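Every protein chain except one is present and positioned as in the full complex.
Here is chain A:
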Amino acid sequence: MRTERREGERAAQYQNLLGLMGEPHGDRAAAPDALIKAIRMRSVMNCHRLAEAYRETSKVAYVSEQFPTEVVFAAGAMPWNIESMAIMLAQSVDVNRIFQLTQEKGLSRDICSFLRGPHGMMLANCYPTPDVVLTNDQPCEGLAKQMCLAGKRFDVPVIAMNTPESFDEDAIGYVARQIERMRERMAAELGLEGSSESLQRAVAFSNDAREYYRKTVALLETHKLPGISRELQEIFGMNYFGARENVTLCKALYQAAAELAKAAPGGGKRVIWIGQVPEETHELLRHMSREVEILYWAPLWNANLRSLDETRSLHSIAERAILYHWNAERMSVELERICDRFSVEGFVIVNVWGCRNIAGISPMLRDFAARRKIKHITINVDLVDRNNYAFNHVKNRVDAFLELMQ
């Protein structure tokens, strides 16, 4: 196993990243004044995290979606969500070059671009070398495999967690024990010592941030708040729960939402965007936002809104990990709640090419929508690889859906 990094390796990788910066793909819709502070704060925080991750002395942990990052922060490491990073960077880097690299290496284009993107970033050697790879096998096994490949590529330990679907004490205990062992391995193999005090602290930060996050989501129930749902999605995607500055960010977002709520009555047609989310300037989002208000589904999930029990942190983190599972029955109950509380009138089911997970739950989503008389559209798109998608092709049916919503 490789233990030493080459001198200057991360500095070179950071330069490689900068070298890939290209023109932005679209204009950001003008944000309301009240929200600008929170958006800027998020940008600065992301920049800082990026810069920190490229410092030679930082401990970087690659993590998968919805990974319990409190554990990572408690260990003093920097979580690098390989998927969210790829989506964020796709706004600026030359994505064509990234996908070309994956093709040169024979990676099938049938694999979803949310997996090919990070893979290409690694091939371009512009992600910082990780010290450890931490992964969960849900919601996506493909992503878990990708994480294992990353571990192999950089020759670093991969610590994987298996999350069962059933939500009972056995399953919760099983996941909690895995997290405990993960912490022990991180300490033993990497010197990433996560004391119980540091875990307590990370959980407390996570809860403080979550409190503001939850209050912001609650405001969305009764108010139309332009840009807020997107920011909630961004915070969910980057998943810095457990970091002190995330509390500041969530607080700033809540304050912005409260400010906007003073002037914003409810009303207007609402749809929820179900499935993977493209970067915020994507033309599909801009096109739809002219007619309907888009709420992203993930920030509204119960699993994402619950606080952790500070007296039983690992148990509580394990519960949340299971609840994040894309279990069709629980998801259907969740959707009932979301549709009622947020007055949802439409579903946009986004089926990213090559994603078995969304394809698997789509029939349930369509049946649900039909039962609740919710208008719905399924769009098959590629939100990152532009070689696989033409806006005009999708626009036609999106327009029909928007007409349906009128």
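In this section, a residue touches a chain if its C-beta (ideal position, glycine included) is under 8 Å from a C-beta of that chain, and two chains touch if they have at least 3 such contacts; residues count from 1.
In this text, contacts and distances are computed from a predicted model.
Enquirer: Pick, from "2-hydroxyglutaryl-CoA dehydratase", "Phosphate transport system permease protein PstA", "Nitric oxide reductase, NorB subunit apoprotein" or "N-methylglutamate dehydrogenase subunit D", the protein name that UniProt gives for the chain of this complex that is not shown.
Expert: "2-hydroxyglutaryl-CoA dehydratase"
Enquirer: From the list A:44, A:188 or A:400, which touches the chain that is not on show?
Expert: A:400
Enquirer: Which parts of chain A are in contact with the chain that was left out?
Expert: Interface with the chain not displayed, on the chain A side: 366, 370, 375-376, 378-380, 392-394, 396-397, 399-400, 403-404.
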